[in-house]
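Missing here: one protein chain of the complex. Every other protein chain is in place.
Letters A and B mark the chains in the order given here, with residues in each chain numbered from 1 onward.
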Amino acid sequence: MKRASLLQRGWVIVPILVALVITALLLLAFKVSPVEGFGAMIRGAFGDMSKTLSVTAFWVPMTLAAVGLVVSFTAGLWNIGVEGQIVMGAIAASWLALKLDVPRGLLIPLEMLAAMAAGAIWAGIVAVLKTRGKVHEIFGGLAFNNLAIIFTNYLISGPWQPPEGGTFRGTSPFPDKALLPLLGDSRLSPISVVMVIVAVVGVFLILRGTAWGLKLKALGKNPDSAFLLGVSSERETILALMLCGALAGLGGAVRVTSWFDSLRQSISGGIGYLALLVVMLSAFRVAIVPFVSFFFSAVLNGSITLQLRTQLHSALGGILTGVMVLLVLLFGDIRTLRILPGQRRKKAVPDE
Amino acid sequence: MQLQIKGIRKYFGDVKANDGISLTLQPGKIYGLLGENGAGKSTLMKVLSGYHKPDSGEITLGKEGVRFDSPAEALASGIGMIYQDPLDVPSMRILDNYLLGRDRKVLLDRAEALQELRQTARRVGFEVDPQAFIDTLTLGERQQLELLRLLAMGAEVLILDEPTTGISGEQKEELFDSIRKLATVEGKTVILVSHKLAEVQELCHHVFVLRKGKLVGEAEIPCLTEDLVRLMFEDVPPRTARVPHVRQEKALELQEVGIDGERLQVSGLSFDVQSGEVFGLAGLEGSGQRLLLQACAGLIHPSQGRIFLNGRDVTRFHFHRMRSQGVAYLPAGRLEEGLVAGLSLTEHIALATMDREFLIDWKRYVEETQRRIDRYQIVGQPETLVDELSGGNQQRALFALLRSPLQLMLLEHPTRGLDVRSADWIWQLLMQRVEDGAAILFMSADLDELIERSDRIAAFSGGRMSRIVQAQETTAEELGYLIGGER
Partner (left out) sequence: MKFKKMWVVLASLAALSLLITACGAGPVELDEPFVFGVILVGPKNDRGWSQAHYEGGLYVEQNLPGAEMIVFESLNPADKPEATLEGVVDDMVAEGAKLIFTTSDEFEEDTVGAAEKYPEVVFISISGDDAWAEGQDAGEAPSNEGNIMGRMPDMKAIAGCAAALTTQTGKISYLGPLINFETRRLAASAYLGARYCYQEYRGLDPDDLEFTVTWIGFWFNIPGVTLDPTEVVTGFLDGGTDVVLSGIDTTEAIVVSGQRADLGEQVWAIPYDFEGACDEKPEICLGVPYFNWGPSYLDTVEAIATGTWEQSWDWNAPNWDDLTDNDVTHVGWVDGPALTTELKADLDTFIAGLADGDINPWTGPLNLQDGTAYLADGEIATDFQIWYLPQLLEGMTGPSE
């Protein structure tokens, strides 16, 4: 037992190390000294205060989405739609930011709530399509991701176009009172860090200590048995996706009200997909998610400096994290990853 | 080719599943491997077939020592195993499934394979339709197919794990005939893993008995059944006497119920089950008895007719509502449909018994679980994951999850795969429920069990229910006729 649990704990580290070695070899292949390369990455992520704050600011929405994904993964659901849920949250927050004229103390909470509601609804549609329409959540999610992006483009090139005319960029900047208070010159809002802490602790407690958390766990591991043990798969599926959507939507709101100051063409730009990788590398354990997410953010931010330093493509950071996740999937504890798509789900017979 | 096993050890944590077992097997003979649940039979066979790696010990095939990293390697050396649930791909055609795992060539020669499949089938005496889909087959047919596949891939040693659970008597005869032919005519070594003494007596030449991971005895067949039982259990378990508890109230009443299954239609079901009554359902797999149980559980809705529970019309109730009315449903597949692999016993108890609570009082549930573990004699701790339990203990765990009080219990094969002692113990538990007034409607493939445990019995054949017979007055022969379609 001892040995097994040690292995289980250690296996997160192994793929990271192997991925670092592979990246080092890649760097060598491009005639860049790995010491210099990794040095550039570390400097790029933590070289000075502003870099570290930038890493943290990027970490916030990714972690919110990833924490939400732990919930949906626990229920055995592949919420690929998380990307669209981030975008919808951003749109909802932007809507209030642009149109609502109330004091800051009211406006910001309203923006956050609207964002959570929008993300939850977007996820809820995918969930109902799954339980009622038999549309797998992966396909529903992908479709709704596209719809969310198309909707953004419509808004910034149509009704919410800045007065000086349409550009690539996005809407006009929000009024200051609609923006989260920032730390100095950074894009990081201390309030958003509090949100992450609340989300992590909240989801941890929900999964650990509530009846609902246990039902999700059972549903994720074996929907048929869970059904016979009294779990309503339809209800819990919808709720799990909606909670994930709410947290992702909150991430979207943070993105528009602190990272940017307006709704942009690509408000998320794949943060949802990164969050999926984060959760997989965290072995679906919420307590590990913030750390893995921080590591991802540092690697991605460090890659910017790496690209400038070495003039290599900055996709190297993406390769590094991608390889890690791949290795986890290959050599990790397959049992924890067995919630693969395609599991049969018992037909819920509606009461009449 | 002589097969020798020397000093095989396989531990799972603290459990000594195989604790130094040595056997010698000759070609052309059929061996029985007996033992109660958890004796280590399945583990030993999985070691032999490459599914598990032994902690120590060696396997010699002919004169050579062998070592397998996977079932495919074992099969390449000539050892093939048929599992209780054949490992095939349900939505594929027989022919494709047969071709599966034969990846020596990139391109599959279907015509050749078809020829080969037909030939092998004829040799062994099976009839197969190569274009049929796997999921249209009965368990018995899938077993036959798996056997053909192993033979075609050159298996010299065939291991059959509880092959007769869940197949019809006719299929059993076919299977036994072909096994005999394979051993005596073709010189294969056959190992039959079973706890059914009668089958071992009927088929095998020689029998090994395992108990608690060790070889405790062997015998040439025929021998006295009592001797085997003594070897298996150390002492002969007493049979509990059957006392009827039937009451006057109707627990379950069906009026002209019809059910549309995916491949079968059941119609004209009208009967009732009294409180405290045990009602047995006989019949081949897929004859409609499972549909009846599922309809009574609210898992599927009847297409016509009405169902009453304690006089209340529950026809359109769904499963969760039926459950709250005191109806329990125990499916046949334990880890597939009853338990959640990866969750602990405590988590199961919490899931099954919790009410509209928000936070879980884990301390209370751990205590409750410990109580049930003691009461149901489960070998495990509250934090043990259910998939780490042995088959018998999983079955006990399922019963430990039941709520009280219960009005109606719907059971699929309640003792399938259990040894005599475990099965008897399960029925003791069930009879306690019956004593408390629960009605039991159960299906079983074991005619002795049906006759011994039921108050009344009906048989299903092709979606029609036979006349209802009194268990005390009927015989296995009569049931056989009813199963065969006589009404």
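Basically, a contact is a pair of C-beta atoms (placed from the backbone, for glycine too) under 8 Å apart; a residue touches a chain by one contact, two chains touch by 3 or more.
Small disclaimer: the values here were computed from a predicted structure and weren't measured.
Student: When the whole complex is taken into account, which chains on show are touched by the absent chain?
Tutor: Every shown chain touched by the left-out chain: A.
Student: If the hidden chain were put back, which of A:Ser54, A:Ser192 or A:Thr237 would touch it?
Tutor: With A:Ser54, A:Ser192 or A:Thr237 as choices, the missing chain is touched by A:Ser54.
Student: Touching the hidden chain in the complete assembly: which of A:Val193, A:Ile288, A:Ile304 or A:Ile319 does that?
Tutor: A:Ile304
Student: Per the definition of touch given earlier, which of A:Leu17, A:Val35, A:Ile150 or A:Leu205 contacts the omitted chain?
Tutor: A:Ile150
Student: Tell me, which residues in chain A touch the chain that this view leaves out?
Tutor: These residues touch the chain not displayed: 44, 47, 50-51, 54, 58, 146, 150, 153-154, 157, 164-169, 187, 259-260, 264-271, 297, 300-301, 304-305, 307-309, 311, 314.
Note that only the chains that are shown with their structure count from here on.
Student: For chain A and chain B, let me know how many angstrom lie between their CA-based centres, rounded off.
Tutor: From the centre of chain A to the centre of chain B is 44 Å.
Student: Over in the complex, which chain B residues touch chain A? Could you list them?
Tutor: Contacts found on chain B: 13, 298-301, 316-321, 323, 329, 331, 335-343, 347-348, 350-352, 354, 357-360, 362, 401.
Student: Residue numbers of chain A touching chain B in their complex, please.
Tutor: The contact residues of chain A facing chain B are 1, 209-212, 214-215, 217-218, 221-222, 224-232, 335, 346, 348-352.
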